[in-house]
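Only one protein chain is missing; all other protein chains are in place.
By written order: A, B, C, D, E, F and G. Residues from 1 in each chain.
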Amino acid sequence: MKKIEEILEKVKSGELDIEQASENVEALFFKDLGHTVIDMDRERRTRQAEVIYCAGKTVEQIKDILSAHELEQNGVLCTRMSNEIYEQIKEHFPAGEYDSVSRLFMLQKKQRFLNRGYIAVVSAGTSDKPVAEEAAQTIEFYGHEARRFNDVGVAGLHRLLRHIDEIRGANVIITVAGMEGALTSVVGGLVGVPVIAVPTSVGYGASFHGFTALLSMLNSCASGVSVVNIDNGFGAGYLSVMINN
Amino acid sequence: MKKIEEILEKVKSGELDIEQASENVEALFFKDLGHTVIDMDRERRTRQAEVIYCAGKTVEQIKDILSAHELEQNGVLCTRMSNEIYEQIKEHFPAGEYDSVSRLFMLQKKQRFLNRGYIAVVSAGTSDKPVAEEAAQTIEFYGHEARRFNDVGVAGLHRLLRHIDEIRGANVIITVAGMEGALTSVVGGLVGVPVIAVPTSVGYGASFHGFTALLSMLNSCASGVSVVNIDNGFGAGYLSVMINN
Amino acid sequence: MKKIEEILEKVKSGELDIEQASENVEALFFKDLGHTVIDMDRERRTRQAEVIYCAGKTVEQIKDILSAHELEQNGVLCTRMSNEIYEQIKEHFPAGEYDSVSRLFMLQKKQRFLNRGYIAVVSAGTSDKPVAEEAAQTIEFYGHEARRFNDVGVAGLHRLLRHIDEIRGANVIITVAGMEGALTSVVGGLVGVPVIAVPTSVGYGASFHGFTALLSMLNSCASGVSVVNIDNGFGAGYLSVMINN
Amino acid sequence: MKKIEEILEKVKSGELDIEQASENVEALFFKDLGHTVIDMDRERRTRQAEVIYCAGKTVEQIKDILSAHELEQNGVLCTRMSNEIYEQIKEHFPAGEYDSVSRLFMLQKKQRFLNRGYIAVVSAGTSDKPVAEEAAQTIEFYGHEARRFNDVGVAGLHRLLRHIDEIRGANVIITVAGMEGALTSVVGGLVGVPVIAVPTSVGYGASFHGFTALLSMLNSCASGVSVVNIDNGFGAGYLSVMINN
Amino acid sequence: MKKIEEILEKVKSGELDIEQASENVEALFFKDLGHTVIDMDRERRTRQAEVIYCAGKTVEQIKDILSAHELEQNGVLCTRMSNEIYEQIKEHFPAGEYDSVSRLFMLQKKQRFLNRGYIAVVSAGTSDKPVAEEAAQTIEFYGHEARRFNDVGVAGLHRLLRHIDEIRGANVIITVAGMEGALTSVVGGLVGVPVIAVPTSVGYGASFHGFTALLSMLNSCASGVSVVNIDNGFGAGYLSVMINN
Amino acid sequence: MKKIEEILEKVKSGELDIEQASENVEALFFKDLGHTVIDMDRERRTRQAEVIYCAGKTVEQIKDILSAHELEQNGVLCTRMSNEIYEQIKEHFPAGEYDSVSRLFMLQKKQRFLNRGYIAVVSAGTSDKPVAEEAAQTIEFYGHEARRFNDVGVAGLHRLLRHIDEIRGANVIITVAGMEGALTSVVGGLVGVPVIAVPTSVGYGASFHGFTALLSMLNSCASGVSVVNIDNGFGAGYLSVMINN
Amino acid sequence: MKKIEEILEKVKSGELDIEQASENVEALFFKDLGHTVIDMDRERRTRQAEVIYCAGKTVEQIKDILSAHELEQNGVLCTRMSNEIYEQIKEHFPAGEYDSVSRLFMLQKKQRFLNRGYIAVVSAGTSDKPVAEEAAQTIEFYGHEARRFNDVGVAGLHRLLRHIDEIRGANVIITVAGMEGALTSVVGGLVGVPVIAVPTSVGYGASFHGFTALLSMLNSCASGVSVVNIDNGFGAGYLSVMINN
Partner (left out) sequence: MKKIEEILEKVKSGELDIEQASENVEALFFKDLGHTVIDMDRERRTRQAEVIYCAGKTVEQIKDILSAHELEQNGVLCTRMSNEIYEQIKEHFPAGEYDSVSRLFMLQKKQRFLNRGYIAVVSAGTSDKPVAEEAAQTIEFYGHEARRFNDVGVAGLHRLLRHIDEIRGANVIITVAGMEGALTSVVGGLVGVPVIAVPTSVGYGASFHGFTALLSMLNSCASGVSVVNIDNGFGAGYLSVMINN
């Protein structure tokens, strides 16, 4: 790791004493804010920018974390940021971009699209859009191309089939559906690439806030399918980027 | 009710005294075997032959019930009769027919097919066959035509689509599927007739013995779908007959 | 399909070039609003008008969808439309009818009653009325006759029995009940026509928001019963119309 | 307590020393077999004979417990005793009576019927009989009269209604049903006495081994109903005796 | 039934014609308000006054029902009436009494205490008080004596034991507890009278809104215990009155 | 017990009559406020100060309970006290300390740290802080030392490992985590002291409000782990103090 | 598709008549065995050989399916084949290979390893081996390299860490774990490639046959993780091959 070597050089040259050097090395890995320990080594280790899950964090905590990363010029992706939180932080991070549908807030380093084909984000109904957008914009944040196929649920199969060639052409496919989640199995049976299924909490009664869609997708009769948590559009997008890399 | 009038005539003519007449009237409705009260009035009231659910009944109880109906020349449909039970009763009811896949035993009065179109029984996988056969043979027991479409699950959509015109031509459609039960939504979105969904216990792990398929079908994004209990092929067949009547 | 032939005629006569014709043909089937793909072919394919499930959709999305259908003079049935939504759209669709109990909004083409007998909507308690009305008004939207039997739950069996002959006279029966849902089994045992059971979320504690009623109805000891999702009055009404056709 | 006074008298008279007296007093309350502490004071405290739940106990343990009670001439009711266990203990307790349907084994002191009216045991189907018998024979063991109404489930309501006057005449009513357990609500709505509901594990699929019937009964729309554990015929019988006392 | 005879007398004397008489007879049993069918025969049939469960009913519906009963001078017990509802109805029914802890509203006919011993209402913690009061005041509404033992949960067993003699002296005992509901088993093991257990939704996390207490009570190792729905203080009070009658 | 002896001395000397003495003795154990029975003997019996769980109690009840203890100069720890409650009681108990993160309110007798080593409170994420603080401040209330290790979840294992020696040095370890709760197993496998796991409700979708973390911790592959209820930071802190004593 | 063109050529040349040609074309896609419709087009469409799930199929059905594929020289992978089934089919398919740990049976066309890096199969405990082997041998069947890391669960973290560099070097990682499934999060936090988590049914009590591990994995705090059904080693292996392609 190059930065460690630089520190060691300074030790050797007497520019830094041992204690300072030790602190400097630790600072390459962590920044401890008291409530949060920021992982400064993440990009090197997992090859991806930091992600902040905002639900359950206070405005102050989010501001502290963002400031720490901004100082280091790290790219940061904030998920589940409510409009209320955004209104309170936006003036502090004018470079950040916010999208109120996906509830994503993105700071710095959004790269231009890599030339690696595209990832298809296929969603069943109009109400699944926030989750589908969370996936698609996560993909774009990491510099990959996302193509959206909205409202193509299996209750009207022809809506899906007219796009099937373009969907098949993707390197990875994300299916986003609530209710019974049948879209996943139908897509999974028609393609030869990995399918990541995102159950959504869309539905009522025995949909149990997405649990039925989750179980349904886990039992998909199509091979090549795996599943992430309910409404976890970010997780699916992130994983699809890993696969596409 | 004609039989009551006959009894009353006999009372009037002195052929029967009041007490005998009262017993005779009651006998038109019930036959009490101690463990079981046989419903003699069922065919008139619900327009259908008696059905005996055999699981949980002893051989002796089943024999008693069958004998009582045989005496009255009622048609009887026995469901969930194991091979073991059948071996012990078959010599007493030589006129009965048994099918070891559907585990149905049928006594007398199997009518010839009525001229009312057909009912489609569409099943997802090879392992769903016992439930699909329970539905199809129930339909045939009541004199309707069942057409079977086996192993047409959505993991290979073209297997289903090549039959879709014939399926659409049915008056009622029964879908039989385990795992994630997506077949129901796909069929439901393509047709304009009632769909009765039967979840099966086929699957493993998070299929929870058919509970996932059940939940999935209850949340179908297609309209015109209703659901019966897990593995309840009989119930679906019986209901389809009611609808087709 | 007649409209396709008309387009093809125009191609032949040179009135349309190939590209325009291709777009016109696709427009017969879909209208893509970005967030929603409208299924223009639905009435021909499933024989029924379009249905919009409003929960989870924004006011703008609902307005877009309704406008698209209004242009085509399609009939539309909107379910789960809250009073808040209605207040925001009513001036744009003055021809629409709204009912605040059932939360249905209906646009155009409400046909007069067909002469096909009636469908009974039987509900257990006063609190089940919104769901029962959703079923009954859905039936009426499609031009069938619904007869309502309210507050006839089994805790006072005589309330039900005094109407039993009229209930038996229906072609299809919908039972609507929360809590333990016993109404379904009692009705199912007394009639010879299809019974569609709608569990409702009425109850508390171990009613689990309708899950107990749902399970209870799925296990009904009466034959000829099938079940739809919790509070799904629309689904039951729609299916009953299909059966009555 | 008279027996304590007798011991104290003996201490006073010097017939017993303090240590012996202390042991004798303790023996009035407990007998410790190592694996089991027998409650010798139960009849005085709860007014009822001892009950041994046999499932999960070894033959040796059951023999030890029965022997200890036999010595004291206590009446004992053993529940859930399998045929296998009975075959291994019967020669040691020739005075015991065993019933293979209810799986009850009863030792000594079975009193003759008290003159306190009767308790109705109403069961839904033939397969519920073992549980109903466990309730009825428990009632009889404690010297009360049980009247059985078997196979009167609500799928054929007239089977129940022809007995309703006799059922209403009971002091307490026990309803025994599996599947959806609707019998409880129907009976509860027709009577003015306490109803104890026993869900049974009869059913399949979404009956979840009696859990559906349990939930259904807990949500009964009829007042005056309470519920015991699945298949707990003994518990219902025992409670009905307490109420009838 | 005396009132029917009076009507028949009037028919005989020509005071009423047949049609009027028929309506009058039906009016003895039902009053149909459209949304609600009032059971006018309830007191005769089940020996108890009418009970109105207010949750899920509109103010208008509740007023209609109360007015109908007031006209007939029936006693009425309203459960789960929120303060909001009460504020809107109180001026119409000045004779009614409301208690904001138990959320009960009581109309007319509150009898003076019968001389039948007392019913113990034993509750585990301070937070269980609303449910315990619902039980106790229901008992008092029907003219029986309720004795309250509050905050005697088993975490401090001596709080319970100092009252045990008075609890034992009751004819029926109601135990009210949330969390793990252990109070029921401890009380059940110490007494010889029926125990009705009411699980409450007091607790957090894995108490699952009372479901844990419910399951715990259903599995009580003490005999003589039965269970009602979560937070169903009314049901327990009502049943205890039936038993005490 | 010394205080009883003092009372008895006064009886002997005639200073107190029997009735007064009896009341005085009872007052050593209980103080009955009607809604709440205060356990005055708790500190002697369980060696710990009283704890008041405030959720579900009214302001008046909490004030009554605190006043009773204040009179006796008992230390009291109030858990789950909302800011709203605190605002209404603070002027009555000026000596009390409130912390809005942990929602603890502490009255009197906070001892200085005992010299018994320390207890480690290890939490997975920033959002787990309220629960971790509830545990840590409970520990400090009872005079033990708590060391906090925040935001060291296993998604970045090095954050945990850099503290592992200090964690291992604790006498007891509390792990606080939501989502999948993996922190517990990792810590449990690295240490040789008791680990108390607290699942938190942090997460979404299939975290089921902490139930997943709870189940996960109960199945930990590491030995030496036990679990408390979801979000029960107090319980873990209290137990750790018991172990450390 | 080349085979279609060959058929069409034969039609043109008169070698085949239209009807024969039509049958020949359909045979390229399906072979209908009555109970099973074989998907002859699968390899072209999804790029992978056919997979037969044997649980729930009879010996005869499996033999029919295998014979049909053998005729076409398709490669086939059979999963969940019990030893009993294998003993009955082995002489008919001498070229097949069977592994009794993974219960896989493989027919023909097993390619040699492609040069695409390797897939890591990381399993937590000795009892997880059958599932891990199902994954690893599936990978090998499709010609990819699987590296096994057995018994490296987090209860002894150093067992995992000594292999972490080799695990990180994989293109895809499969984690296989029962109980609390914490291995997935630990691995997921240490690597930068896709992780497929397979919960296993290893465990007891509150592991609920793998459901706890499933929930735990779905809630993993590490990004880049997705989940397949309980014990679905095949599914994970198959998906990893898709990703590695």
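Assume contacts are C-beta pairs under 8 Å (C-beta built on N, C-alpha and C of every residue); 3 or more make two chains touch, one makes a residue touch a chain.
Worth saying up front: this structure is predicted, and the values here are computed from it rather than measured.
The chain that is not displayed touches the following shown chains in the complete assembly: D, E, F, G.
Of the listed residues E:Thr36, E:Gln137, E:Asn171 or E:Ser216, the one in contact with the hidden chain in the full complex is E:Ser216. Within the full complex, the residue among G:Ser127, G:Asn171 or G:Asn245 touching the omitted chain is G:Ser127. Touching the missing chain, out of E:Ile65, E:Ala182 or E:Ile196, is residue E:Ala182.
Touch with the hidden chain on the side of chain E covers residues 124-125, 153-157, 179-182, 184-186, 188-190, 203, 205-208, 211-213, 215-223. By the touch criterion stated above, the residues of chain G touching the omitted chain are 126-127, 129, 150-152, 156, 158-159, 162, 202, 204-207.
Residues of chain D in contact with the chain left out of this view: 26, 29-30, 34-37, 39, 41-42, 55-57, 61, 199, 201, 209-211, 214, 229-232.
Basically, only the chains that are shown with their structure count from here on.
Centre-to-centre separation of chain B and chain F, using mean CA positions: 60 Å. With centres defined as mean CA coordinates, chain C is found 28 Å away from chain B. Our note on geometry: chain E versus chain F, Cα centroid distance of 38 Å, whole angstroms. Looking at chain B, residues 156, 189-190, 205-207, 211, 214, 218-219, 223, 229 sit in touch with two or more other chains.
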